[in-house]
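One protein chain omitted, others in place.
Moving on, here comes chain A:
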Amino acid sequence: MSTHLSALYTELVIEHDKRPLHAGLREPFEAEVHHVNPTCGDEITLRLHLSEDGAERIEDVSYDAVGCAMSRASASIMADLLIGHGVEEVEPVRTHFEQAIGSRGRIEGDEELIGDGVALMGAAKFPARVKCVLMPWKAYQAALVETRALRG
């Protein structure tokens, strides 16, 4: 097996793909978004539930993801990183993750910030796979915008 391949399909990626955390669509939620990767047909439906107290605590991120191992693992890792934290609190996590995955491998990924997300960084060197990994994160962002719009 090539070293690139083992960097991509890490044990953690395979584990999250096989036994994804927080998978399935749940209630309650404020916004539900559906994102598609038109080049490969991967799809994710994602629901976001924020606390009602104005603190914008992420009470739940639930999702149904159909796609490759990278996109499914990314959804699982993301949901686990987000749930239970404030939107503002996880903003540096999201920003760092997106920067690192888009860096073609120049930024390694800080485990302190993005936890299991570092296991996805093998994809950074495969431009075709970056989109797979980013799809759930883009869905979360869209759901956040929608939720905030709903709450005015």
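Going forward, contacts are C-beta pairs under 8 Å (C-beta built on N, C-alpha and C of every residue); 3 or more make two chains touch, one makes a residue touch a chain; residues count from 1.
One rule holds in what follows: contacts and distances are computed from a predicted model.
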Options "Monosaccharide ABC transporter substrate-binding protein (CUT2 family)", "Acyl--CoA ligase", "Bacterial luciferase" or "Cysteine desulfurase": UniProt name of the undisplayed chain: "Cysteine desulfurase"
Touching residue (missing chain; options A:E11, A:E27, A:D53 or A:E88): A:E11
Of A:H16, A:R94 or A:R129, the residue in touch with the unshown chain: A:R129
Among A:A23, A:C40, A:I83 or A:I107, the residue in touch with the chain that has been omitted: A:C40
Candidate in contact with the missing chain, chosen from A:L21, A:A69 or A:I83: A:A69
Contact footprint on chain A, counting only the chain that is left out: 1-2, 4-5, 8-9, 11, 14, 18, 39-43, 66-70, 126, 129, 132
